[in-house]
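Of the protein chains in this complex, all but one are displayed in their positions.
Entry: subunit A
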Amino acid sequence: MRPKGRQVLGLVALLLSPIGGRLSAARPVLQSEVAEDAPAAEALDEIEALAESAKPWLEAFERWLGTGGEPPALGTGEFRGDWWVALGPHVQGRTEGARWSRARGGEPEVQDAATFAAALLGESSDRGEGAVHTKVVATRVDPEGLGIGGGGIGAFELDVRVEIEDAASPPLWQVVGALTIGLLSSEEDAASVTHVELKSVERVEVDSPLLVEKTAAIFQAQPEVAELLGVGMDRWAQRLDDPGLTAWFGHQGLAVGDANGDGRDDLYVAMPSGLPNLLLVQQPDGTVLDRAEELGVGWLDDTKGVLFIDVNGDGRDDIVSALGHVIVVQYQDGQGMFQIGGWCVAPDETPFYGISATDFDGDGDLDLFGARYVTSQYGKSVPVPFHEARNGPSNHFFRNTERGFQDVTLPIGLTSADGERFSLAGHFLDFDRDGDDDLYVVNDFGSNQLFEFDGGKFSDVTATFGAADPGAGMGAAWSDYDADGDLDLYVSNMFSSAGRRVAFQAAFAEERPESERVGIQRLSLGNTLLRRDGDGFTDVADASNTRMGRWAWGATFVDLNGDGRDDLVSPAGFLTGPEPGDL
């Protein structure tokens, strides 16, 4: 069975492979031509086909774990497959309102199916209402090095993540397991499972949900606003006058501030082009009323980053909006209105994405930084190479002066000497706690950058501190999560199952330099937790169990259970399209 479409990172793989070399030849080559004799491409297609061929078995496995009954068959013909459990001792822990246990790293032992299920499900072995989901995260062809036969016959392994949960009634629980599934494929038959190994399991239980959604209640005074927000971009893109692809991607920000000095937090909501931005003003009962239009902040331009912060130091929160390539500053005037009082304009029409603020010159008002990514038409500016692009649009830093906002990016050192990297966000924070704000810039198609402020200028100290994080970065957040007195950094990156399956195969970009192969591979691996250790940072995402944030965007730290320690939340998912298939 062939997948419906080649994986996108498979495309990258193909185009960086020997076939890609042919595509780069002087004579343009049609894909239909190269497909005829493309062993590397065929090998990659075979890998995808192998992963696809395991789907029927995985579906049966999910049904069995969820509702019981007969376990899915192992082996084929006279060959009998095995259930293996490779768990070490269970480690248990307890934190405010939650209990957890985990086990990993034991010697594999052959077990029967029931024992295997019990090891995975633990206290939830009665199953019942648990929902089960599996996800293939890696594929290894011919793991034993026995050689793969023609026609796709041979052994392969899948790394599979299984999630089982019952969050409907207390106590709520969920289990995450890591499996390796060995399969044997043949041209004629569906793949046969030779063994299933349970390599780790983690279970958490709480008495009640840590977060409770109250969206409907909060919009009860203006249900039409909830209705507006209940429509996703796939629908709006069919109707808006100028949605543009970048708006369709859902890059619209949120900012909390106080719109009227009543001491209550209010919310400014950026919207895609054609839909007005919203200013949700909190009422005494916690509900909201949208007052954007009457207060002068109901922009209809595509808006990405927004701030709700006291820019001019008058004690009132102002609103800053990234409207395309212009950042507009609107000051709260004390009469309830937001008046345009400043603007920052990029040198070309590539829009700003993330914006941030600091008082770098200590004059009591805030200066602004804007990160820029691709042009408004996705695909018109192509990052080259994907993993370390240096041809992105420039980021800009604007000093707030009495003559307006002035671009001082160059004199204060906030440029990338070797080229820009398609930045999505910049965050100011005094990470080294020396009394001034430093800047961390998150780049999608290049390593992230840490700029230290000292002596009136910023300097790139990324290498010094080991803060590069070469993943495809979207956002970042600071916290002293380990309570050791210094600030650690969590970076939201792309995670792509397709990338992990394809980019790690031998056929992937085999003619390209190793550094390029590794760079592309790193793009799909997931999030990074940079723990501050002494003078630098160390990536501890694997050890801390925070790598798998899926395709993450704006992960941030927040104390979910009131124990005084920061937990993590990571909004995730890139594009869920109308087609059921997924890359």
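We adopt the following convention: contacts are C-beta pairs under 8 Å (C-beta built on N, C-alpha and C of every residue); 3 or more make two chains touch, one makes a residue touch a chain; residues count from 1.
We take it that contacts and distances are computed from a predicted model.
Participant: Which protein name, taken from UniProt, belongs to the chain you can't see among "Thioredoxin domain-containing protein", "Phosphate transport system ATP-binding protein", "Peptide ABC transporter" or "NADH-quinone oxidoreductase subunit J"?
Facilitator: The chain we cannot see is recorded in UniProt as "Thioredoxin domain-containing protein".
Participant: Pick from A:112, A:293 or A:348: which residue touches the chain that isn't shown?
Facilitator: The single option touching the absent chain is A:293.
Participant: Among A:142, A:359 or A:510, which residue is in contact with the omitted chain in the full complex?
Facilitator: With A:142, A:359 or A:510 as choices, the missing chain is touched by A:359.
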